[in-house]
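Other chains of the complex are left out, but the ones given are in their true place.
Chain lettering (A, B and C) follows the sequence in which the chains are written, and residue indices restart at 1 in each chain.
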Amino acid sequence: MPFVNIKITREGATAEQKADLIKGATDLLVNVLGKNPATTVVVIEEVETDNWGVGGESITVRRKKGM
Amino acid sequence: MPFVNIKITREGATAEQKADLIKGATDLLVNVLGKNPATTVVVIEEVETDNWGVGGESITVRRKKGM
Amino acid sequence: MPFVNIKITREGATAEQKADLIKGATDLLVNVLGKNPATTVVVIEEVETDNWGVGGESITVRRKKGM
């Protein structure tokens, strides 16, 4: 019954990459803790770069600086 | 002062249904714990079916399989 | 597959009350959106009153003021 929430910036992750995240996170819970995959839920949230900050500035600004 | 966060897949919930979720969740906290409805907050998050996984695969894939 | 997260202050909710929240939130998703109860997950988080604030002050302080 684990619940995994992955937050990333919205910068073009493809459906295939998101499927890989879902598969990988589910396998992780199964392998490490023996959880049942049928009830393991993974939710990916993609956040605009204006809305994500680190070091006190937005990712939009950091991307412009080449970070 | 309770805070309720409801995450569902984005598959056409109407404004009326979302109003019913807000009303129902608020009433639940009032009835079970005697919370003040005026400070009970409900936030509904609708998540793309590509971004929600269960059993190691996305809801998009599961819907195609008729699940 | 809905996921409901209920955050409340830790002020003595009993196991029975928490069972009622779980049952009520699950029924709500089933009744309003036709969700499958078997995959509806409810997680209750109880937060110390020092760690919850509203109006700029903690619930601990507000309780002392009789609020």
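Operating definition for what follows: a contact is a pair of C-beta atoms (placed from the backbone, for glycine too) under 8 Å apart; a residue touches a chain by one contact, two chains touch by 3 or more.
This one's a predicted model, so the numbers in the text were calculated from it and none came from an experiment.
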item	value
Complete-assembly copy number [criterion: all chains share one sequence; 3 shown]	6
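What we mean here is this: only the chains that are shown with their structure count from here on.
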item	value
Chain A-chain B separation of Cα centroids, rounded to whole Å	20
Intercentroid distance (Cα basis), chain C paired with chain B, Å	14
Euclidean distance of C-alpha centroids - chain A vs chain C, Å	25
Sites on chain B at which at least two other chains make contact	7, 52, 54
Of all residues in chain B, those that touch chain A in their complex	7, 45, 47, 50-58, 60-61
Residues of chain A that touch chain B when the two form their complex	15, 18-19, 21-23, 25-27, 37-46
Residue ranges of chain C in contact with chain B within the complex	1-9, 13, 17, 20-21, 24-25, 28-29, 31-33, 35, 39, 52, 54, 59
